[in-house]
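Questions regarding the structure given below will be posed in turn.
All protein chains but one are shown in place.
Moving on, here comes chain A:
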Amino acid sequence: MVNFGGVGYIRGFMVDERNHLSDVGISHKVNVIDKGTVDIPMLQILQPDGSVHSDADMPEIDKEAALKIFRTMHYIRVLDERMVGAQRQGRISFYLACSGEEASIIGSAAALSDNDMIMSQYREQGALAYRGYRTEQFMNQMFSNKLDPNKGRQMPIHYGDKALNFMTISSPLGTQIPQAAGYAYGQKMAGNEALTICYFGEGAASEGDFHAGLNMASVLNCPVIFFCRNNGYAISTPANEQFSGDGIASRGLGYGIKTIRVDGNDVLAVYLATQKAREIALKEHCPVLIEAMTYRLAAHSTSDDPTGYRSKEEEQKWRVKDPVQRFENWMKSKDWLDEEQHKQFVEQTRQEVLAAMKKAEQVDICEIDDLINDVYDAPPWHLKEQLSELKKHISLYPEAYPKTSGRIRHD
């Protein structure tokens, strides 16, 4: 075996020596490695009050870019607040707010190129808004009307937009993690100057797909950023009942993945970390793991009441670390914020959300034919047969199926 700087060539194959044990140190004592042997610090640029740590690396960011991030954060606050209300009123069936995590999502999305694919879990509406998804588009999806690109098939918040390179969300947790590795591999093979970012929570990181995806991305050199929102809870399960290692970041090291831990409530830190991750992933054709430490200020979803499993005191402790307020303070310190203009923007957004909601709830659902479309590229015989039977049945009992009975086309 010839040795070229730690890499051995055996019969023409490149093999990492360490994996063949030849490069592993030997001990003659039982050597128990306790957890926490590596210190993984958290990158923080802004202090909770919005002032900059004196020795902090600063990302390059101009006023225009900062304003876009800031406004997207406020836009999402308004949208979340309004839609939680709409769910309480029974106007939509389900909603899921991202309060407290705006900096993690919008800060990272801002560091990407529009060509990068975003694969998300479900609490990342901020990334979609940053990419340019419009209020009426959010509404059409949530009201499952015929203008919803999903044709009303999925629950609210399961967004997707091909033009914006935002992969359609699905409910099963963690499934997008190995998919992101595959998508990124395809981007690399096609020679695209683009990567995939894959968002997931710390709970989803317990799924087998997390292990599969990170290992595959590492072994197959996929340019993907795995972005974990470690917000302390998976529904009611606190992080200490989810894992006992050093968060999610420590696992990246085991897979041989370059890893960064960042303060998820500090938008500048998230922005800088993601910029760095993107640069590395594209240059070195490798995955990078980012663990953003944050807190889910909202309930898990509109079907959840967090008072049953955590204290008001704990929530209060995190409210003072609010990522939006922190960034606002920094914007003010730069004199980049026109308060009058900002107030106007928030008010305008409220009106826009309300108007779009009223409009979207008036739009019909898709025709019944769309029930069998897109199962395959074209409906096969058995689906056509089933649709035809269904239409006959609806015509027999039109009052029982009011949303479709008036619009049946018998072919």
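As a convention for this text, a residue touches a chain if its C-beta (ideal position, glycine included) is under 8 Å from a C-beta of that chain, and two chains touch if they have at least 3 such contacts; residues count from 1.
The criterion applied here is as follows: contacts and distances are computed from a predicted model.
Chain not shown in the complex: UniProt lists it as "2-oxoisovalerate dehydrogenase subunit beta", one of "2-oxoisovalerate dehydrogenase subunit beta", "Phenylacetate-CoA oxygenase subunit PaaI", "Protocatechuate 3,4-dioxygenase" or "Na(+)/H(+) antiporter subunit B".
Of the options A:Gly186, A:Pro238, A:Gly254 or A:Pro398, the residue whose C-beta touches the omitted chain is A:Gly186. Contact with the chain not shown here comes from a single listed residue; of A:Gln44, A:Asn150 or A:Ser206, that residue is A:Asn150. Among A:Val38, A:Met58, A:Val219 or A:Val320, only A:Val219 touches the chain left out of the display. For the chain missing from the display, the contacting residue among A:Ile177, A:Ala269 or A:Val353 is A:Ile177, taking the whole complex into account. Seen from chain A, the chain kept out of the figure touches residues 13, 117, 119, 148-151, 153-154, 158, 160-162, 167-168, 170, 172, 175-187, 189-190, 196, 208-209, 211-213, 215-216, 219-220, 373-377, 380-382.
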